[in-house]
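Yeah, one chain of the complex is gone here, protein chain that is, but the others are all in their spots.
The block that comes next holds chain A.
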Amino acid sequence: MNLNRKQYMASILFLIPAAAIFILFFYVPFLQSIYYSFTDWNGIGKPRFIGWANYAHIWKDPHMTDGLWNSLKMAAFGLVVQNPLALLAAVLLNRRFRTRAFIRTAFYLPVIISLVVASVVWGQMLQYDGLINEVMVRIGLESITEDWLGNVRTSFPAIILLTQWQAIGYCAIIYLAGLQAIPQEMYEAADIEGARGWSLFRYITLPMLMPAVTIVLFLTVVGSLKLFDLPYILTNGGPGTSSYTLFLAVYNAAFKDNNYGYATAGGIVLAIFIVIVSVVQLSATRRKEVEL
């Protein structure tokens, strides 16, 4: 009895450091942000309660609305293009061949490179006199050269493509991990039953891979909503508001305009989107997992 009580106290002692850091630097600011989002706080004066005014203004602010719209477009693109490609890459990289180690490294390399370094090099490549256009000219595609990041129509699509370069490898590695966890016997059994090619994929690989699919879809959508570094460094949201993301709009409202209350409201809207997406998506794919 005495020992149990001692162990109980020890357990609480073990939990305290993590709990203290987490509550102080995660939960307290999170709860405060809800309060600030209803005020006109500018960082210096006293916050004044202004009800839903900040939230109402978000929908009239093109930085915020275009930012949100861009993030949603990027998430949709990620779901439709990036995930199937990553899955295809993972299936192929799971095969045996001589240069496999090299190719896997190449695919994963963009993931470990920072978005800052990626921005530096892609920024140069996408310039009007940069590598991309130069190659276009050499192969006779002069008519479609463009100042890719300086044009309203192309700036955000260029940023989307750039994120694909990073994200495909990341998603492919998670899928690869999922593929390697599938017991080989299942394929052998299906083989005896006469299943081939596509039906192997449809009835064994894909169902067994659902947990990985859940994680990848989640990362794709949340990653799109949280995008900040690339537009901040490459275009600062421009030209106009064409390459804004909601995160960048929130950052600028807070740290450029000192509009803290308003920025926090933007942050809360973004947070709500992320939570909705997470809950809807996790429950939808989890249900698929259970069906198996």
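In this section, contacts are C-beta pairs under 8 Å (C-beta built on N, C-alpha and C of every residue); 3 or more make two chains touch, one makes a residue touch a chain; residues count from 1.
Methods note: contacts and distances are computed from a predicted model.
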From the names "Putative Fe-Mo cluster-binding NifX family protein", "Carbohydrate ABC transporter permease", "Fumarate hydratase subunit alpha" or "NADH-quinone oxidoreductase subunit NuoE", which one matches the UniProt record for the unseen chain? "Carbohydrate ABC transporter permease"
Of the candidates A:A56, A:V80, A:V135 or A:A189, the residue in contact with the absent chain is A:V135
Taking the full complex into account, what residues of chain A touch the chain not shown? 3, 6-8, 10-15, 17-19, 21-30, 32-34, 36-37, 43, 89, 92-99, 102-103, 105-118, 120-122, 124-125, 129-131, 134-135, 138, 165, 169, 173-174, 176-178, 180-181, 184, 187, 211-212, 215, 222, 226, 228-229, 233, 247, 250-251, 254-255, 260, 263-264, 266-268, 270-271, 274-275, 278-279
